[in-house]
Every structure is written in structure tokens, then in C-alpha cells.
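Heads up, the thing below is written out as C-alpha cells.
Complex shown without one protein chain; remaining protein chains in place.
Here is subunit A:
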């Protein structure tokens, strides 16, 4: 039975179901217990599953992730919450030097099946360190799976799939979409769900391919709608998985449309858009009618909230890039 719920609530349901299905799943982080997290994503879970399953931790990110590594070695499946994107860096050593490499280092004998949830991105008028998009740092690290959901239905299934996966997963949640509603089938078996490692066509089209993930999927869909009024039929691909990227689907689309525009909030320099543009150029060169274009955040620290609307890629900047692609 499908229900219309917010993305935040969908994550909550997904976490609840993971806790129900596997007694080894534990949630840990700052304020995840009684408060239910600062975004209430873990609302009510400690009340129903107890303080040993939903653990309010001391305030230290390296500690959250580092102890989760030990719990994972012990056989648990920890789900760590990092409160905000810009707070993940104290845990960076543990994530890239330990979480990502335990399996490799031990020749496959030690698994650390854990999820690191990070609410990320801007658009909520927050202060410094609360609006960043650090996904490229993690996508650059072999051994980590990096994913981002863009809608409530994906949020519900992807969080469960991430927890069930033996791969360590960095799970980016688009915080400004927490309150957006969508249809979610809460009874659907996760086993039959769309795979975690696959991109998805969010809107089929024939004239150009827009590549987006997380918070920017909504912007890309809006741009495709607006372009449709001008007679351009744009395809929107929601990457969903940022490492590894589902390239076969992207190449198929771009070969068909001949044009690609990548959009993300993170700074462009060294970002995922650069990687996507390079790979598409390598693989689809003879199909391209124009260079792969990028619409990204600027190469500056995330700015003060009163100017963030100018920083964030929006409908107009995306449509402008589409125009440039067609004008080539």
C-alpha cells in the first residue's frame, strides 16, 4: 500500500525496518536517541528498540565511525549518523584510512558492513559547515560505496539496501529534500527493489541528457519540464550511485541524445562532474554533438546563506547550459 510521505519519514521507515529485520543493526550518532536526530530521521527508534540499538554517542565524529568499525568487526551492522556534511572531516581518517581499507588489507577476511549517513547540501539557510557537498572526497576513495537518494521511494529502499550490503556505504541524504513528499510502498520487499548500484532514468527524453543526483535531481526535472515547453525533450538520469557510477546506462543515454549536461552543488574543480565529462568524452566521443557541460557550485567555500541561491545551480543556470549545448 503506497503512502505519500516525506523523504525524511521514508528514511525513518527504512531504518525502522532494518532494525526490525536484523538484530545486528545498530544506529549510532549524536542526538539520534531521545531527540531523534536534529532532522528527526531517527525519531522514535530509540523508544522502540532501546538504547543498545539506537546509541546516543559522545560528541566526536572520529569516535562514532571508529567505534563503528570495531562493532562491525564484532559482527554488528552499524549505521552512523554524521550530523552535518561539514562535520564529517574529523572522521575522515577513519573513513578513508580504515573503513575503506579493512577488507583489502585483510585480503577479504575482515568485513566492515557499515553505513555512514551524511545529510548534505545547501538551500536551507544554514550557517557555515552545514551546507557542503563533500561527496567527491569519498567517491575518490576506493573501497567505499557512495550513494545519494533523491526522492522518498529511493530513500526508503536505498537505506535498507545500504545497511544490508557488506560494502561500507557513505550515504548522502539531500537535506533540503527531507520535507518533500512522494509515494512510497512501505510493504514492498526490498529484495525486489531497484538495485543500489544502478542509476535510473528519472524522465525519459531524446534531445539531451541531464545527469544529476541527490538534491539536484529535482532541479533537473524542473529544467526538463521547462525545456519541454520550448520543444526540447530532455532525459534526466538520477545517478543514485556516485561510486561506482553506473556508466553503461549513462553511455547508452548520451549516445542516443548526443548531448550531456552534468549538474551538482559541489565545487566543479575535481568534482564528480569532471569525472563524468571525461568518461563520457572517452566513451561517446563520436556520438557527441557538443562538449559535455557542467553546472556546479563555484570553486569557493560554501558562501553565507543570504547569497547561497546565487551559488547553487538552479533552473536558469541549467537551462542556460542546455542552450549552450544546443548552440554548439
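As a convention for this text, a contact is a pair of C-beta atoms (placed from the backbone, for glycine too) under 8 Å apart; a residue touches a chain by one contact, two chains touch by 3 or more; residues count from 1.
Please note the rule applied: contacts and distances are computed from a predicted model.
Matching "GMC family oxidoreductase", "Pyruvate dehydrogenase E1 component alpha subunit", "Iron ABC transporter" or "Heme lyase CcmF/NrfE family subunit" against the UniProt entry of the left-out chain gives the name "Pyruvate dehydrogenase E1 component alpha subunit".
Within the whole complex, the absent chain has one touching residue among A:49, A:76, A:213 or A:302, and that is A:76. One of A:20, A:128 or A:166 touches the chain omitted from the figure, and that residue is A:166.
Only one of the listed residues, A:66, A:152 or A:297, touches the absent chain: A:66. The missing chain lies against subunit A, touching residues 26, 52, 57-58, 60, 62-63, 65-76, 78, 90, 93-94, 97-98, 101-111, 113, 142-143, 145, 165-167, 197, 244-245, 247-248.
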